[in-house]
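This report concerns only the one structure given below.
The complex is shown incomplete by one protein chain, all other protein chains being positioned as in the whole.
Let's look at chain A:
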Amino acid sequence: MIDRSTEIVKFDNVGLRYGTDPEVLSNLSFTLYPGSFYFLTGASGAGKTSLLKLLYLAQRPSRGAIRMFGQDLMTMPREKLPELRRRLGVVFQNFRLVPHLTAFDNVALPLRLAGADEQRVTKAVSDMLEWVGLGHRAQAIPATMSGGEQQRVAIARAVIARPRMLIADEPTGNVDPDMALKLLRLFEALNNRVGTTVVVATHDVHLLKKVPDSLIMRLNRGQLSDPTGALRYPPRPAPSSVPGSKQ
């Protein structure tokens, strides 16, 4: 159920460039609403990862304005950013697990950083690892894990703190189709039951079919070519909503 009375994220004419290079993202204006499920698609180099970096607060835009959880990111002091980041769950493209920590400790990181009670952390992390099929690998360090296992740890870490927005960059790239579906179901469950807004960047068009109520944002050379959500998969002829609305 989409709550359009509030917005999770609002981009207004946002542009991003690295150094003096040309803009990798240009004139992005869109709104993400609570409880919606978005797929972000586009060819390699279209700017998906750059857009995700703006969303998970790893980058400030070169121009334009961004509001997140009702707060203006452009004027927000950096000391306030951790509080916002704790409302996000992120699955990075290259997992970005802490190499010397075990799978258990990696998944526990967001909870521990937020100061959760250790008893609660132990229970939640154990359950989560069981659920992603890595209960037996809790004490393994990332270097001894396969790509798929690392990816599942990264996903478990992203969702463990029940984020208000989940951002995933190619989250199913290294797992088999069964596990990909299972992970997608986890995202869906978070979306439906907890109300987490989900943004998944993917190349896999087959994945888009698996979440029927999802919306598609397509990036083409740094520009959002589908600002109205008309290019959702499968395409619909009469778009009438902004991205973030489900029809």
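Keep this in mind: contacts are C-beta pairs under 8 Å (C-beta built on N, C-alpha and C of every residue); 3 or more make two chains touch, one makes a residue touch a chain; residues count from 1.
Quick note on the criterion: contacts and distances are computed from a predicted model.
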Message = According to UniProt, what is the chain that's been left out of this complex called? Choose from "Gas vesicle protein A", "Cell division transport system permease protein", "Sarcosine oxidase subunit alpha" or "4Fe-4S dicluster domain-containing protein".
response = "Cell division transport system permease protein"
Ask   = Any idea which of A:Pro34, A:Gly47, A:Gly64 or A:Pro110 touches the chain not displayed?
value = A:Pro110
Remark   = Where A:Val90, A:Ala103, A:Val153 or A:Val200 are the choices, the one touching the absent chain is A:Val90
Ask   = Which listed residue (A:Arg17, A:Lys182 or A:Arg221) would be found touching the missing chain in the intact complex?
value = A:Lys182
Key: Absent-chain interface as seen on chain A, which is shown   = 56-60, 78-79, 81-83, 85-86, 88, 90, 96-101, 109-118, 120-121, 123-124, 127-128, 130-131, 157, 159-162, 182, 185-186, 189-190, 193-194
